[in-house]
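With one protein chain withheld, the remaining protein chains of the complex are depicted in position.
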Amino acid sequence: MSAPVLEVRNLSVHYRIARAGGGQALLRAVEDVSFSVRRGQTLGIVGESGSGKSSIARALLRLVPAAGGTAQFRGADLLALEGAALQQARRHVQMIFQDPLASLDPRMTVEDIIAEPLRVFARELNTAQRRSAVLAMMERVGLAAEHLTRFPHEFSGGQAQRIGIARALILKPDLVVCDEPLSALDVSIKSQISNLLKDLQRELGLTLLFISHDLAAVRFSCDDVLVLYLGRVMELAPRDVLFATPRHPYTRALLDAVPVPDPAAARARRAALLRGELPSPLAPPSGCVFRTRCPVAEPRCAALSPEARRIGDTEVACHLAAG
Amino acid sequence: MSERGLWQDAWRRLKRNRAAMAGGVLLLVILLAALLLPFVSPYTYYSPDWDHLVQPPRFRGWHFLGTDALGRDLLVRTMWGCRISLLVGIAASLVTVVIGVLWGTTAGYVGGRLDALMMRTVDVLYSVPFIPFVIVLTVLFGRELLLIFVAIGAVSWLDIARIVRGQTLTLKNREFVEAARVAGVGTPAMILRHLVPNLIGIVIIYSTLTIPSVILFEAFLSFLGLGVQSPMTSLGSLVAEGAGRMQSYPHLLLVPAVFLAAIIYAFNYLGDGLRDALDPRDR
Partner (left out) sequence: MAVPARPALLEVRDLAIEYRTPDGVVRAVRGVDLDVREREFVGIVGESGSGKSQLLLALLGLTSPGAVVSGSIRYGSEELVGAPAAVLNRIRGNRISMVFQDPMTALNPYLAIGTQLTEVLRLHRGFTRAAALARAAELLDAVQITEARRRLRQYPHELSGGMRQRVMIAMALACEPQILLADEPTTALDVTVQAQILELLRELRGRTGTAVVLVTHDLGIVAELADRIAVMYAGRIVEEAPVDTLFAASLHPYTDALKRSIPRIDLALPERMASIPGNPPNPARLPTGCAFAPRCGHRIERCTSELPPLREIAPAHRKACCRDDLPAGPGAPA
């Protein structure tokens, strides 16, 4: 069992929202989330809108402040670092963004974009050395040398994402947070990029945090899966265990909702649909936040918030999950 | 896709825009005329020709555009007027833009208290009444060309600073700025490498709008008698002189006014065209 690269405990992210009609409200985007990622492994964070998965990514990258919790990384709490120490830590945690074209500066060439992390952290390199590092990385992600002088808008979504990946990996970071890296891509390109990420992970020994709402993609790319709903952890399990024996009703509902490209199977499967709407994150339900849509909710679910329990390899937060 | 540098691409686009090219050509012609004609002409802008006072335009022979009340050749004076107006316009705008952009991007990107401080300063400066301010400067330092620069520049950067700050606030939330933060880019590099280049479009169009407004400002000052000192002249001064004798000698007003209008028209269209051309995204 490899050592954890990242160990997150009780992470919370809150936003202050201005209320219509004066005053402020507290939006608990992420509430008390804990997980760890082992070296060389990929942890998938799955959830729908309002689940807080993007906020987790942003809090870890220190783009938004965390309201509480710790994130042990390279011997220090990533969430507590400031100034020079934080700057140094950035070298080892990088991010791949959802919208590849939006995450690339439209006025910079491909070379400048990919070389930027080197300019910040590897100032000792001269222009020629930088260029050869950039070219090497480009080759690895499947871009041609002639792309060096082009601009982002000249590329398709898939190629732009490759540029983003090259930029994120050029410093060989310890941890790469992938925030919905496939969502903006065409179907035939998603699989190309999934393969690429997997290959690169193996080649470079990367540790990945893979955030997505696409369960099927997560299944291919991840070793462990964390399921979030309204900012809270519902279930955390190794991939095969989660997909074969989901313990939480929400996980089961998610799996049932994934469309299956097979008419016979789709017709045969008439699973119970999740009723109702996502509650407002400003006023989450008492007790278990999922209870308002849960097909098997009981009175005690409203009274008491379920603690995470261990059942086999799974950690699940549900009063009714049986061993 | 064929390789296209950003500037080549922009140039290509600009060429297709007829109004902008017309404006550019017009400016070029006026600039060349303003620079070269005074050398070619036998007249200077200051020597009176007592034999030919207030002559109307006579397109044959010299005194092409006529003379003014002191017999000075109007064409040469107008060319000098263009020189001064363009100089003041371009130079003051340049300074204005540089100060305004740096101020605006810093305030917008850093945010918080620094932003509040910087923008309150802008608000305070806005409320300074401009004409009394210039009058005070003139009284203190005399009517120097440099003074005009300073006076105009001190006021014009405020608009650009506000606009740029607004744009920066929008840009700040774009994903590529977040990506740069994640890559460890610090504030100065962020401003210079990411924000300013992406603001070029709006800065260019604002500059090309600033130049004519600076020229008009200067014309206004000259009209009030606060501008460049006679016999040196600017388009504004010429217009002022011409306006006084408008009814009897309309050419005195029309000639500089036409040139002034042409310069402003040209800058406006060119500015629009540049803005469109510099947007790197394909349409």
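To keep things simple, chains are lettered A and B as they appear, and every chain counts its residues starting from 1.
The rule is simple: contacts are C-beta pairs under 8 Å (C-beta built on N, C-alpha and C of every residue); 3 or more make two chains touch, one makes a residue touch a chain.
All values derive from a computational prediction rather than experimental measurement.
Engineer: Touching the left-out chain: which of A:Ala102, A:Val241, A:Leu278 or A:Ala302?
Structural biologist: A:Leu278
Engineer: Hey, which of A:Ser36, A:Ser191, A:Thr245 or A:Thr292 is the one touching the hidden chain?
Structural biologist: Residue touching the absent chain, from the options given: A:Ser191.
Engineer: What subunit A residues would touch the chain not displayed?
Structural biologist: Within subunit A, the residues that touch the unshown chain are 48-49, 156-159, 186-192, 194-195, 198, 213-217, 219-220, 243, 253-267, 273-275, 277-278.
Keep this in mind: only the chains that are shown with their structure count from here on.
Engineer: So in the complex, which bits of subunit B are touching subunit A?
Structural biologist: So the residues of subunit B in touch with subunit A come to 1, 3-6, 174-176, 178-186, 189, 193-194, 197-198, 200, 280-282.
Engineer: For the complex, give me every residue of subunit A touching subunit B.
Structural biologist: Touch list, subunit A to subunit B: 61, 63, 87, 90-91, 93-95, 97-99, 102-108, 116-117, 120-121, 146, 149-151, 153-154, 164, 167.
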